[in-house]
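Of the protein chains in this complex, all but one are displayed in their positions.
Presenting chain A:
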């Protein structure tokens, strides 16, 4: 019999679901983020209540089975937030627990392969954000950037931006998921901003320092100057910078 587990979509929730699978000795399981309502015949449905202690027990057990790098990769794959792939993550973790040896490199296994693909997608998005963030300097010397990544990669960006821009305050804000990262010269923290009071575009521009416009202008000029028209290759250009990223790229606006 198939059991449907409904969890809250968090990493802890996923790990708690794993706990339930083993605690209740479940066989075939379908893990999904939200209750889709329809009740199939011969189906058990169960709500997983995220439990930090249980999640930690699973995490500890998992670390005996796969490397810490492997755990990080699982976390990255989870950030892809692809509902249909919750079962791949669950399948991967069950395979890791049920196997006597470390299965991280068993690319012939469909769960291992799928997780590897998800990791690649999320890491590529992380890398894109490291490249495509465009800071704008505000009057209080904070550097602000808005992003709209395909996946929820903000947590993966902390280390890179914190070590690189250690001497300036910065905010990177995920406009799609409505939360951001703020670095205050010492620590980073998650924040949410209220854009409701920003009525007119002019208000936003007024918040920038005077030289912000100058450097944006210089950067756009630079970008145009380094192009070699006789080598034009639009297909390659768009493959490297897909159009959906253009609206936040100073040089493409």
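Note that contacts are C-beta pairs under 8 Å (C-beta built on N, C-alpha and C of every residue); 3 or more make two chains touch, one makes a residue touch a chain; residues count from 1.
Following the convention adopted for this analysis, contacts and distances are computed from a predicted model.
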item	value
Chain not present in the shown complex, as UniProt names it (candidates "DNA modification/repair radical SAM protein", "ABC transporter ATP-binding protein", "Xylose transport system permease protein XylH" or "PLP-dependent lyase/thiolase")	"DNA modification/repair radical SAM protein"
Selected from A:58, A:103 or A:118 as touching the chain missing from the view	A:103
Of A:11, A:97 or A:135, the one touching the omitted chain in the full complex	A:135
Residue numbers in chain A that touch the chain omitted from display	103, 105-110, 113, 127, 130-137, 143, 145, 163-168, 211, 214-215, 217-219, 221-223, 225-237, 239-241, 249-251
